[in-house]
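Of the protein chains in this complex, all but one are displayed in their positions.
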Amino acid sequence: MKYSLLLNNQRVEVEAPGDISLLKLLREYLHLTGTKEGCDVGECGACSVLLDGKLVNSCMVLAAQAADREVITIEGVCLPDGSPNDLQQAFIRYGAVQCGFCTPGMILAGEALLADNPQPTRTEIREAIAGNLCRCTGYQQIVDAIEQTSLSRKEKKGHA
Amino acid sequence: MESFETIRATSVSEAMTLLNEPGLRSRALAGATDIMLLLRHDPHYCDRLVDISLIPELRKIEEQNGRVIIGAAATFNEVMESPLVQQTAPALVQACHSVGAVQIRNMGTLGGNVVNAAACADSLPALICLDASTSILTPAGGQSMPVSRFVTRPNHTLLPSGGLLLSLSYPIPASGSRSAFLKLGRRNAMAISRLTVAALGRLNDDGRIAEARLVTGSATPSIERLAAVEELLLGEAPSDLLFNLAARATVAEMLRLSGRRWSSEYKIPALEAMTARILGQVFPLAAA
Partner (left out) sequence: MPEYRFIGKPADRVDALEKVLGSAMYIADYFVPGMLLARTIRSTLPHARIKRIDLSAALKIPGVVAAITSEDFVNHGRFGYPVEDMFMLAYERARYVGDGIVSIAAETESALQQAVDAAVIELEELPAVFDMTHALDPSSALIGEQPADAEGYPRGNLLNQYAVRKGDPAHELSTCAVTLEAEYSTMHQEHAYLEPEGALAIPESDGSLTVYASCQSPFLNRANLVKVLGLPEGRVRVIQPVVGGAFGGKDDLMYQISAQVARLAQLTGRPVKMILPREESMIASYKRDAMQMHIQLGADASGRLRASRIHALVDSGAYSSITPFTAWRSSIHAMGPYRYDACHVDTDVVYTNNGYSGAFRGFGNAEVCFAIESAMDELALKLGIDPIDLRLQNCLLPCDITAHGQKLGDDVGLAECLDEVRRLSGWQHKHPLYTSEASKAPIPGELRRGIGVAALFHGISLGAEGADFAAGTLEVNPDYSLTLTSGLTDYGTGSRTTFTLIAAETLGLDPNRFVMPRPDTNSAQDSGPTVASRATVLGGNATRVTAEQLSQLLNQAAADLFACRPAEIIRHGELFIGPGEEPASFEKVVDHARKIGLALSSRGRWSAPEISWSMQKGQGKPYFAYHYGAQVAEVLVDTGTGKVDVTGFWAVHNTGKVIFPQGAYGQLFGGIAQGLGYALMERVDFDQGYLQATNFDEYLIPTSMDIPDIQGEFVEKPFSAGPYGAKNLGETGLVPAAPAIVNAIANATGRRIRSLPANLERVLLGRDLRKEGSSTACKLGLK
């Protein structure tokens, strides 16, 4: 079938089978490989994307369900010039990245949280990333990175 | 080439037409979180999926005639964030909150949880505790039945072929009621329930129990209000002793309904502790 979606703020059209997951559509037909497959059963969160602004596991969404809707993947998080945004920079600075396989999903989970709740507590941050497994970091530096981004965004807003 | 097709319905009537086309095995698709797992092992599970998740009237959460009506395609997150549900049914809010993590709660729906009817479905004990009913549309017309009757046993419901669950509704509990839900899992998020308990209670003016409802999950093959326990509580004054008696009665009901299993040795003391605890939450003890 022919899919049309608003992907990372661009209208895209692609021909692909009608019975595949959004994850497969993104990776194999749209060549956006930043979205990772870790379990294919909705348990690890490595394939997290934003669907109409909501965090979802793209392995648990049929591509057909995403048709004509807005999808943001990790490739759509950076600044227009391709450089990392503030949350991505915080992930680098606070050591939130080790093997990096969970990182795209974690960053999207962080963005989804901060859009919803700009001043989360550490517990709220932990809850917001609870569907994103990480085997390397023990999560602490990821929580640090999200917390620091929330603080710096607040400060920026205050100055604006 | 494709093992099934997916069609998005924009209205209930369109969904009904799509679901009832002769010669096709059709299934309604809402949050997809259960169906994707079935399709993974059996791509030929059905011929057509009818995506009902974006039909506006199936996402509504509203109050009508003293009942809260929740569209079947409302997601767990929408239910738990609804002020109406928060005011009237903390047990349901807590149950939805305990499902998976953000990703699952953003896609998974209350209706899907009920229709899939997993033995460990977190919403079922809360809904049954709230005396919730289903509203079903079939090609022959509409019908309604309590959730406790609709779900017959794990993974089995009375949803007729070609039928669509439209909504779930519960009567708004009398003022002064409290409800709660407790879940026990092997970790603090993304956990399958080992045991759940939902309870609702109300005291009369002289501090005695005027209403008591108790439902357990992941404990018995069919989920229902435990009448024997509720009777034991009614008319009594809340006390730790009473809660412990009720907790023991709850365990006796679990054993009566499901017999002894490999896990019974664990579930007996654990359910007893959880029951006593939840009763303490819905029936506040008078200040000593």
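We call the chains A and B, going by the order they appear; numbering starts again at 1 in every chain.
By definition in this document, a residue touches a chain if its C-beta (ideal position, glycine included) is under 8 Å from a C-beta of that chain, and two chains touch if they have at least 3 such contacts.
All figures in this text were calculated on a predicted structure; none of them were measured in a lab.
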{"item": "Chain not shown: contacting residue from B:S222, B:N244 or B:Q281", "value": "B:N244"}
{"item": "Residue of B:A119, B:I192 or B:A210 in touch with the missing chain, whole complex considered", "value": "B:I192"}
{"item": "Touching residues (missing chain, whole complex) on chain B", "value": "41, 101, 184, 186-192, 194-195, 244, 262-263, 265-266, 269-270, 272-274, 276-277"}
{"item": "Positions on chain A where the hidden chain makes contact", "value": "27-28, 31-41, 43-44, 46, 73-75, 77-78, 82, 84, 88-89, 91-95, 97-104, 107, 122, 125-127, 129-143"}
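The rule we apply is simple: only the chains that are shown with their structure count from here on.
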{"item": "Where chain A and chain B are represented by their mean Cα positions, the distance between them in whole Å", "value": "30"}
{"item": "Partner chain B, residues of chain A touching it in the complex", "value": "17-19, 21, 40-43, 45, 48, 51, 54-57, 59-62, 64-65, 67, 109, 112, 127-128, 130-132"}
{"item": "Residue numbers on chain B that touch chain A, as the complex places them", "value": "1-8, 29, 32-33, 36-37, 39-40, 43, 49, 51, 53, 77, 100-104, 106-107, 188-190"}
